[in-house]
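Encoded as structure tokens, the structure appears first; notes follow it.
Yeah, one chain of the complex is gone here, protein chain that is, but the others are all in their spots.
Chain IDs A, B, C, D, E, F and G follow the sequence of writing; residue 1 opens each chain.
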Amino acid sequence: MTTPRVPGVTLDLDRARRCGFPEVVFGEGKPPETIVDIFQAQQAAGQACLATRVSPVQAEAVLAAFPAAVHNAVARTIRLSRPASREAAGRSAGPAARGTVLVVTAGSSDRPVAEEALETLTWMESPAELITDVGVAGPERLLQHVPRLREAAAVIVVAGMEGALPSVVGGWVACPVIAVPTSVGYGTSFQGLTALLGMLNSCAANVAVVNIDAGFKAGYLAGLMVRTGATA
Amino acid sequence: MTTPRVPGVTLDLDRARRCGFPEVVFGEGKPPETIVDIFQAQQAAGQACLATRVSPVQAEAVLAAFPAAVHNAVARTIRLSRPASREAAGRSAGPAARGTVLVVTAGSSDRPVAEEALETLTWMESPAELITDVGVAGPERLLQHVPRLREAAAVIVVAGMEGALPSVVGGWVACPVIAVPTSVGYGTSFQGLTALLGMLNSCAANVAVVNIDAGFKAGYLAGLMVRTGATA
Amino acid sequence: MTTPRVPGVTLDLDRARRCGFPEVVFGEGKPPETIVDIFQAQQAAGQACLATRVSPVQAEAVLAAFPAAVHNAVARTIRLSRPASREAAGRSAGPAARGTVLVVTAGSSDRPVAEEALETLTWMESPAELITDVGVAGPERLLQHVPRLREAAAVIVVAGMEGALPSVVGGWVACPVIAVPTSVGYGTSFQGLTALLGMLNSCAANVAVVNIDAGFKAGYLAGLMVRTGATA
Amino acid sequence: MTTPRVPGVTLDLDRARRCGFPEVVFGEGKPPETIVDIFQAQQAAGQACLATRVSPVQAEAVLAAFPAAVHNAVARTIRLSRPASREAAGRSAGPAARGTVLVVTAGSSDRPVAEEALETLTWMESPAELITDVGVAGPERLLQHVPRLREAAAVIVVAGMEGALPSVVGGWVACPVIAVPTSVGYGTSFQGLTALLGMLNSCAANVAVVNIDAGFKAGYLAGLMVRTGATA
Amino acid sequence: MTTPRVPGVTLDLDRARRCGFPEVVFGEGKPPETIVDIFQAQQAAGQACLATRVSPVQAEAVLAAFPAAVHNAVARTIRLSRPASREAAGRSAGPAARGTVLVVTAGSSDRPVAEEALETLTWMESPAELITDVGVAGPERLLQHVPRLREAAAVIVVAGMEGALPSVVGGWVACPVIAVPTSVGYGTSFQGLTALLGMLNSCAANVAVVNIDAGFKAGYLAGLMVRTGATA
Amino acid sequence: MTTPRVPGVTLDLDRARRCGFPEVVFGEGKPPETIVDIFQAQQAAGQACLATRVSPVQAEAVLAAFPAAVHNAVARTIRLSRPASREAAGRSAGPAARGTVLVVTAGSSDRPVAEEALETLTWMESPAELITDVGVAGPERLLQHVPRLREAAAVIVVAGMEGALPSVVGGWVACPVIAVPTSVGYGTSFQGLTALLGMLNSCAANVAVVNIDAGFKAGYLAGLMVRTGATA
Amino acid sequence: MTTPRVPGVTLDLDRARRCGFPEVVFGEGKPPETIVDIFQAQQAAGQACLATRVSPVQAEAVLAAFPAAVHNAVARTIRLSRPASREAAGRSAGPAARGTVLVVTAGSSDRPVAEEALETLTWMESPAELITDVGVAGPERLLQHVPRLREAAAVIVVAGMEGALPSVVGGWVACPVIAVPTSVGYGTSFQGLTALLGMLNSCAANVAVVNIDAGFKAGYLAGLMVRTGATA
Partner (left out) sequence: MTTPRVPGVTLDLDRARRCGFPEVVFGEGKPPETIVDIFQAQQAAGQACLATRVSPVQAEAVLAAFPAAVHNAVARTIRLSRPASREAAGRSAGPAARGTVLVVTAGSSDRPVAEEALETLTWMESPAELITDVGVAGPERLLQHVPRLREAAAVIVVAGMEGALPSVVGGWVACPVIAVPTSVGYGTSFQGLTALLGMLNSCAANVAVVNIDAGFKAGYLAGLMVRTGATA
């Protein structure tokens, strides 16, 4: 395979074959034109595109080059479907999702991280839904969603501060829970470290953890899980 | 006031007057006879006695000197009522407790810390009850106790691992919650640090925190709270 | 109960019933109109309102919508009484405070956190007073306030740097002490972590701790404590 | 449902219904007879049993009561199938696994944690296989297993020291990778903390993380993942 | 030797004799004219000059004084050859490098640190080459460079996030590997600490580590290594 | 000066000339005979000897060789005066102490560290006195010693837990205070780290700090301070 | 004694009597007029004034009120002698310094902290001198100052990065060494924490430590030490 050259970047266009989905661009600090170049190369290879942690300036550059791109300012993401010709030719080579992913937040400040997860799932063509602001200090807020939680194929729980929500959700469901600590809080929240440690020590056995504010990773993992063991 | 001499120890016999209750002995590392000497001095001053973190050897020495002492091996405490003559003369000078303290544990391994809190409350002549093993991964276990929780004058919640229980309890009650992190857990529980951080960052506003495994402090604070603002 | 909708927020209007006082808004990062919306919904439910960590812009928006709101710029709070009709109908359903809370600071830089505690107590209709700048390096400054301290129903001690003041206050009083570490200091003060650790390890048994700079939590807990065990 | 009483323990027998699998006993520090009692209660409810972190003494007690139990001394687990009558009545109510879980270790000292994951998967009736000692310093050791890795429905990677193996494995596969840091190493490995941090920061997007030495959690999550979205 | 005075600075002009190469200026926070003065003094002593961590303003001042200086804005370095007269007189007194140093980066954000290492090697008159963006999540990217890696006399590996690349490179080569952690990442990357810890715990035996973002130190050490044991 | 050989040790017999007092042996982990050999060499050079952190076995070996040595089992020290002939010839060449050092402990468990400081001062022929168990929770205990504190030439304050005592003492005296954190406490005392941090952040300006449990260093520094600026 | 009122500040005018020198103002965050008010009150009490960590704006306000004040912009201090009338009446009531304090820096970036120490000593009327930029990587720079070091009554060593200089200086002198870690460095210097830890673990016995960047404390302690044991 000839790798289309993006200056200063060694693109991994083979990743879609190896890992099921194309490489995702971590936008932070990259020159806008680099992101545009990568999208160009990926589109040329018939791949869908996703960039995370993009600034407004980066998003603008991508939108100028690809008017069809979708920018979510809250999630700080920008994404682009596979080129139309390929789309027409049939859906993605990968297996279809076998169920819906539920993304749940403890507080309204956890929203951007949840949106990043949702955007990632959309890019993966995986059905997903959002429940917000059901932190444990208002217990009835969560209880009314238990039936919906029990129908999900995977749950992503996004929480800052003490990060207790994944444990509580974990106690109600039979599917894997992916916990995402956020940097929401103050003082000894230590920018999400406390939430992370709480999630790693969850007394619920079905809780896996990703890095602080890693909405993308949570979405990506959930998207893989709902395809696990399937054949295309 | 003449301070009865215990070698190597400067007793604070005035504490009962200043702080409402006599000094409590932190047993760890003290020679058994030192604890006996302190109890002797406190009894002579008409005070009730409590020692925490006592080893079996220390407890045995105290029991030999004071057969009426009560040793709780799980709590690692030993306590002794005020001398009978004084007892007869009327109850403690301090105000009576205005309600019951509920001590709640997340798991069965948190029991020793809960017992230390209970022993402290007994020494303070404060009514207290215990609910064990209602951690958040089994949500119904707690839900069935909500009515009892809502009647308590103060709640002590003892939990290790991610320390999520105080937040959940805090969302159900209108009284102060004292959270006690325990060193129960492994790996990133960091001997209770994770539970402590979780509790400090509780999204419930009514949660105060004490040191890791500090059952005594939690009991003592609860005992003071149920007397707050009262006059003897 | 129908929950009035605030976009992106799941209001917990039932909290006043469960926990004795309505939900408090953590302002940081919220759009000003969201705070206004929440206040609107709470007023409609006959509840008093309090927002903490509000910026000048947020405060201005609230004041524009509710000219009767009280903004404390030092405390970074804004609060609003229950709507007049209800007020007229009689005082709050909750029990009255049984004594005064004393808020004590170690240095003049600890003032904003102390003010947040005071504003919270005012919102709870709990009598409270302030003593400032009595850190331990000038011991006589505290000694002259001991009689007043001994009359308080609860004491909040606000201190940064080494956080020694709660231990010293704790040695003089018979009521619970709530210690609030502040991010005042430099170098190894670690933005309040050192003060927090010192307070958790207080040799005084009557010291409970809250998160760094958590003036609101300290005020709220003190407000609950002076009502503990009371019936409305 | 009436909860059979185990003294000092509040059993969550309903968990199998809520979460798909029965409660698992964390053996550390529990009296041997408590574990026996819990197994008894679970068997009576027709549930399979698993205890982790069991000492030889605990294992012996369980084996005495249940000669059919399987003790894995390396994994420090003991497990017991559902009672025969129920077994005969048909297989577990839950959905069947849709593929094989591969458990991979970086070094031979990571073996006990890998065995705990394998035992958990066996208890869940989930097919699983083991590849050992393919750490990154000997790159060909892993490369020869790539085809097998690519056929797995989920991969568990167990590694201590720098914890680099999950990133490398993640780059080769299209399924979720569950990374388990182990306390193998010395000096700045900090009993597994370094491996944990490395795994949380993996540049591979398909890596989820569990607590240090948490072989049970990894196995349990993998067992759920290979059933995700399935109906019984 | 008389030390030419730079105000507020005690120059170590003897270092070239003792350590093989002249002192290098750490630019951060120094007044621009101080850097100019130091360059002046070093040139007067016939020494080549290098300043690291220079701001654009500092670089401009040096370029104004020494138009022949080379400023690398990405590396944040500025350097200057020995004065021409000396250059003409023959090459540096030190031994010549015995091979090429390969500088390898995991991601494109690690580039500035790699450039600092390259500039340092150029100042030392040591041949060096760059391979970028071959992080472990795209394994083939590295594999295609293995033959080149195996010919290097020393390899510098620059990586952030989990810092796994040095271990993988270390498994392929017979020369020393100098690992440079970078502050690239988010959340628990802790500004490079996680990469550093990973590198210190490398399971490859040939990996030495320097401080976070210390491209200069890595370059300098590699420059010394390829001269080790040689005589001028 | 010919250095008498102790196998595996490079003795610094010149230290008495450079630093005023001979080298002190850190006993931990040294073979008993090594300590004996060092004492022998120092006595031969006319120097007084001190070993710290000695085990009973080490002490026994030294006492067997030097029956005049003084072993303090609480302090874990052993010391030996200069050889008699020299003693007779006049007192130490160094300047005499100009005042008394007061060693103050917060609790009775801080005693061993205080004793190490006292033994060091005795070895330095510096007058010193001990006040024990005057921690801040019993404020009157310290107040009664204020006049004595104000007469000291230097004060050493030994405290664990929150380490508040040095700040309080510092507020009463005009001489330097050397704070020694001890590993006394539990939970977040972190083996003395909390006390250390508290002392470093003391709001009293006259507090210097040494390592955790470093009674020897505190004694040594105090011994130097009371001689500062004097001529022999 | 009547305390002159400064709004929001409880002045400790008695400190000069208790501690030998008046209270020093920590300027950071204080309104400029508060500093002016405190200076006014101290001058009225016949006391010399010193404020540290003052911003240019604060300094300007003080200079406007007291043209005789001395502002050191590098040290960020401003100081003022006792009012002339008192000065004329004789020198300070305290004892005179018995020797010179030497302030030594490792690098030129440590200068501001050293200047703060020097300003403090000047305010204490204590002779002091400065040696800069003699860090351990250029060993001859220090060696040439050894004779001067050996004549000092106390040495303050200011160093960032690895903080090795105090140990090296400590090995050459017989007086106390006060080590001041600075926040100079990058990466794992952790804003001075590494230097602090190094200094606390100095293998030289005569090294005491103060907080990071605490030039004032070091100067103050040295100023006390050179007066220790003296009578006015």
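The criterion applied here is as follows: a residue touches a chain if its C-beta (ideal position, glycine included) is under 8 Å from a C-beta of that chain, and two chains touch if they have at least 3 such contacts.
In this text the structure is predicted, and so the values were computed from the model without any measurement.
Student: Specify the shown partners of the omitted chain in the complete complex.
Tutor: So, taking every chain into account, the missing one touches D, E, F, G.
Student: Of E:102, E:195 or E:225, which sits in contact with the chain we cannot see?
Tutor: The missing chain is touched by E:225.
Student: Out of E:62, E:104 or E:175, point to the residue that touches the absent chain in the complete complex.
Tutor: Looking across E:62, E:104 or E:175, the contact with the absent chain belongs to E:175.
Student: Taking the full complex into account, what residues of subunit E touch the chain not shown?
Tutor: Answer for subunit E: residues 18-21, 24, 94, 97-99, 153-154, 170-176, 178, 196, 200-201, 205-211, 216-217, 220-221, 224-226, 228-230 touch the chain left out.
Student: Residues of subunit G in contact with the chain that isn't shown?
Tutor: 106-107, 135-139, 161-164, 167-168, 170-172, 185, 187-190, 193-195, 197-205
Student: Write the list of subunit D residues that the hidden chain touches.
Tutor: Where subunit D meets the chain not shown: residues 108-109, 111, 132-134, 137-138, 140-141, 186-189.
Basically, only the chains that are shown with their structure count from here on.
Student: From subunit C, which chain is the farthest off, judged by mean CA positions?
Tutor: Here the answer is chain E, farthest from subunit C.
Student: When subunit B touches subunit C, do the two copies use mostly the same residue numbers, with over half shared, or different ones?
Tutor: The interface of subunit B with subunit C is built from mostly shared positions.
Student: Quick one: which of B-C, C-G or A-D reuses the E-G interface, over half of the residue-numbered contact pairs in common?
Tutor: When the contact pairs of E-G are compared with those in B-C, C-G or A-D, C-G matches.
Student: Just curious, how far off is subunit B from subunit A if you go by their C-alpha centres, in Å?
Tutor: That gives a centre separation of 46 Å.
Student: Which parts of subunit G, given as residue numbers and ranges, touch two or more other chains?
Tutor: Correct list: 196, 211.
Student: Applying that definition of touch, give me each pair of chains that meets it.
Tutor: Chain-chain contacts present: A-B, A-C, A-D, A-E, B-C, B-D, B-F, C-F, C-G, D-E, E-G, F-G.
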